[in-house]
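Read through the structure below, which is laid out as C-alpha cells, and then see the notes.
Here's a slice of the assembly, chains where they normally sit.
Going in written order, the chains are labelled A and B, and every chain counts its residues from 1.
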Amino acid sequence: MEPTISSALSLLLIGMITVFLVLFLVVVTGNLLIRLVNRFVSEELAQPSPASIEPNKLAAITAAIETITQGKGKITKVEKVK
Amino acid sequence: MDLLGKLYRMTAIQNIVDEPQILLMILIAFFLLYLGIKKQYEPLLLVPIAFGMLIANFPGGGMGVEKIDENLTLYQIAKEHGIMNFVYYSLIKTGFLPPIIFMGVGALTDFGPMLRNLRLAFFGAAAQIGIFTVLISAVLIGFDLKEAASLGIIGGADGPTAIYTTIKLAPHLLGPIAIAAYSYMALVPVIIPLVVRLTTNKKELLINMKQQDKLFPSKTPIKNMQTLKILFPIGVGSLVALLVPSSVPLIGLLMFGNLVKEIGASTGRLHKAASDSILNIATIFLGLAVGATMTAHAFLKMETLLIIAGGFVAFAISIAGGVYAVKVYNLLAKKKINPLIGATGLSAVPMASRVANEIALKHDPNNHLLQYAMASNISGVIGSAVAAGVLISFLS
C-alpha cells in the first residue's frame, strides 16, 4: 500500500484512539473531582458561583470599586440579596 | 492627454480588465457579505473575512496577503508589503490568534451542563471520525498529508481549531478552509437534521433523557459546583497537556480562560479582558487577515472546490459517527441515550445543541435535551482540539 495512504490510516487509528482515550479520562477525572470535592470541600461555599451568573457585571463592579476607592477598597464576597 | 493617462493607470481598472477573475473574487466577497449580514451565517467572522477578501482584491491596494521572504523583519514586512501582511505574518501565520480566541471561548464557556452529565462527554469523541475519514479520502484524490489533514479538520466543526491546524500544516489553504469551516458551522441547522433523518428512526429520537435520569439516577450528586468548576479546567487542562502536549496552545488557553471566569470577582478583570477586549480584537484581525489571503490566484483553484466539498462530507460523517456511537452504546446499556446527543458531539457550540433540542421537541414537545446536548457539544470542542493536536504532532 502507498506510504501516504498507510500513514493516513495509522493517523485515523492513532487519532481516534487518542480522542476516545482522552475523553474517557476526562469523564474519569470529572467523576474523581466530583467525589473529591463532595468529600473534602465544605458545602458552605455551595452557593451558585457568582462568576457563572454575571462575571461581566462583577468585573464592572470590581473595576468601578477599585477606581472609586483607588484600590483602597476590595471586594471579598458578592452575594445576591434574596 | 497624459494627465488622464496617469490618472487611469493609478486606478485598478486596467488590472481588472487584464485579470477579469478579480471581478469574480469581488462578487464572491459580496456574496459572503450577503451570507453574513442577511443570512446571519456566523456574522462575527464571516463579515470581517468577506470584507478582508473584498479589499484584498483591488490591485494596488496592497491589502492582499502575499508569499514573502520569511527572513524579513515584521517592520520590513509592513514597509514592503503593507499593513495586512504585517497583521497576517505577526498574528495569524505565527499561530497566535487562534489560541487567543480559544482563551476567550473558554471565558464564555460553562462546563456546568457537561459536569452534570459527565458520561455524555464521551460522545464528543466519535464525532471526530469525519476528520480522519476525509483525511484519507483527500489523500486518495491527491492532496498531500498535511493538506489532507487541514481539509479533514473542517470536520471538527470548530473555527479556531481548523485555522490553527491549517496554519501549522498547510497555510496556503487557510482561506478556503476557514470559509468552509465557518459556513458549515452556520449551516448546522440544515446539515444536522439532514444527517439525523438519514441515520435515526422516530423511536430513537423519542428517547427522553430526563426520564432516563429518573429511571437510572446518578450516584454522585454534585454538592459544590462552584469549587468543582474551578478544579475542572485545571484538571482537564493538565490531563490533555499530559496526553496530547501539542494541543496545549488550544486546550491550555481554553481552560485558562474558563478558570479566570469561574474564580469569579477576584480575577474578574482577567475574565473581562479574555472574554471581551481580547476576544473581540482578535476576532476582527483574524477575520480581516484570513479574508485577505483569498486573492484571485490563491483562491480560484480546483483545490478550493474540493475543500468546499470535502468539508461538507467531513461534517456529515462526523455527525453520523456521533449518532452511531450512541446507537452502539444503546445496544449495550440499559440507560438509553438519545442519538441527537451523539450528533452534537460535532461541536459547533452552541448551535448544534439548539438544533438537536428543536428536533427532539418536534418529535416530543416535552423532550427538552438542550442541557444534555451541551455536554457532548462542549466535549466535542475538546475532541477536535485533541484530534488537531494528534495531526500537528505527527505531521508538522
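Here is the rule we go by: a residue touches a chain if its C-beta (ideal position, glycine included) is under 8 Å from a C-beta of that chain, and two chains touch if they have at least 3 such contacts.
In this text, all values refer to a predicted model and were calculated from it rather than measured experimentally.
One representative per chain kind is drawn in place, while the complete complex holds these chains as A x3, B x3.
Convention: only the chains that are shown with their structure count from here on.
Separating the CA-averaged centres of chain A and chain B is a span of 20 Å.
Residues 4-5, 7-9, 11-12, 14-16, 18-27, 29-38, 41-43, 45-52, 55-56, 58-63, 75, 78 of chain A are the ones that touch chain B when the two sit in their complex. Taken together, the chain B residues at the contact with chain A in this complex read 107, 110, 112, 114-115, 118-119, 121-122, 124-126, 128-129, 131-133, 135-136, 139-140, 144-145, 148-149, 220-229, 231-232, 235-236, 239-240, 243-244, 261-266, 268-269, 271-272, 275-276, 379, 382-383, 386-387, 390-391, 394-395.
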